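Left out: one protein chain. Kept in place: all the others.
Entry: subunit A
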Amino acid sequence: MVKVLTKPSTELKYQTKFMEHIVIIGNGISGVTLARHIRKLSDKKITIISAETDYFFSRTALMYVYMGHMKFEHTQPYENWFWKKNRIELLKAFVKNIDTDQKVLEFADGGNLNYDKLVIATGSKPNKFGWPGQDLDGALGMYHKQDLDNLEAYAPNNKVCNRAVIVGGGLIGIELAEMLNSRKIPVTFLVRESSFWNGVLPEGESQMINNHIKNHHIDLRLSTNLKEIKSDENGRVKSVIIEETGEEIACNVVGLTAGVTPNIDFVKSSKIELGRGVKVNRYLETNIPDVYAIGDCAEQHEAIGNRRPIEAVWYTGRMMGETLAQTICGNRLAYKPGHWFNSAKFLDIEYQTYGWVFAQPREHEAHFHWKHHKEDICITVAFNKDTKEFIGINTFGIRMRHEIFDKWLTEKRDMEYVMSYLKDANFDPEFYKVYEDEILKQYNDTFNTNLTSHKKSWKRIFSKA
């Protein structure tokens, strides 16, 4: 349920006329988190502008609408009355130009809006690498609400869409494959890499996902690139040509899911400094005073730790919103994301990661890998070869407790500790079969140690780092 953040009083309503006006472009997780937190901290006037939808929705849930798990309204985390109640004004408009001297936004439909502080939170758009035919009808990304509408139009079932080809083997690619699969539309999945997502996942895990994809009757083509998309006489997708073999694959829909790029074309005409994204410092400030950028479209001048300068991740957008709200409300704070973590789901396999596990162990690093003999369950733990310090863990098919790994990373625990106390970290539902003893046994056998497993302890779980 939604909690009302503050109650408006007539006095406050009067004051808002003279209040600082915060304008946020983009109603995604970053912008909305920012707005919510500014409202918690202050009575500033807040306006959120979006050209995509009237209300905030969870982009990550679009797939479930197509798959019939949910209706679109279920993807909206706040009821429609929430915005008015919290005095967050919503404006549906497309910003064409930002005049930072006059502090004015110009809209595509001719209107304009003054701001005191401006936040750019426009997220990403799907990458298109100049493939011939990439803008044909039926060639689409899977990012915006409009992409979902397009997919519903071009691929409502396997009669209208006999085959879909997906280009790009990342998280959105596999989600799109799962979506189409749910409507029994045959899918050919073109992946540039020699194994699925192997720029991120270590080999064993990547292989497991390859097999999992094929087990779902998805035509996975590894080391395969798109050459061009061919059009029929009506300007609709007819087929694709494979770069390597020249093979032509007939299809009605092409999913372009080769990553995303900051959605900042409308900023180009302004004085705001851009790289691939909107350039920001640690305080999420751009080169222009009173203009900030957060979320997928923000690009750090220098990457933070092992993170990328542009992070298109749900929770980093949220964290930037949490942080910038402090700055805007007078408590200037640097954006400092803590230990890396993330999660995803590959068809039926859940994936979580805490700390850093690189596809190839870096210098002084080694991996410990355990895999269930039958099921699609495995973990990979990265550690320092010399000091045995724990660096990160990937888990597939086992849920782990974020708090515990965050604490262990902060405390710089070593492998022996992590392996012995792994039961504290298990987050699987009750009565699930647990594998910590099996994992520990393999660890002991591999490294010639004699560690014993400790029983789960609530006291340890709830003690703070």
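By our rule, a contact is a pair of C-beta atoms (placed from the backbone, for glycine too) under 8 Å apart; a residue touches a chain by one contact, two chains touch by 3 or more; residues count from 1.
Please note the rule applied: contacts and distances are computed from a predicted model.
Among the names given as "Tat (Twin-arginine translocation) pathway signal sequence", "Protocatechuate 3,4-dioxygenase subunit beta", "4Fe-4S binding protein" or "Cytochrome c-type biogenesis protein CcmE", UniProt records the absent chain under the name "4Fe-4S binding protein". Among A:His21, A:Lys96 or A:Lys345, only A:Lys345 touches the chain left out of the display. Here the missing chain is touched by one residue of A:His402, A:Lys441 or A:His454, and it is A:His402.
When the missing chain is restored to the complex, the residue among A:Gly68, A:Gly110, A:Gly246 or A:Gly330 that touches it is A:Gly68. Remark: the residues of subunit A touching the chain excluded from display are 1-3, 29, 37, 40, 58, 60-61, 64-65, 67-71, 74-77, 79, 182, 212, 215-216, 314-315, 318-319, 322-323, 326, 333-339, 341, 343-345, 347-348, 350, 352, 399-403, 406, 410, 427-433, 458, 461-462.
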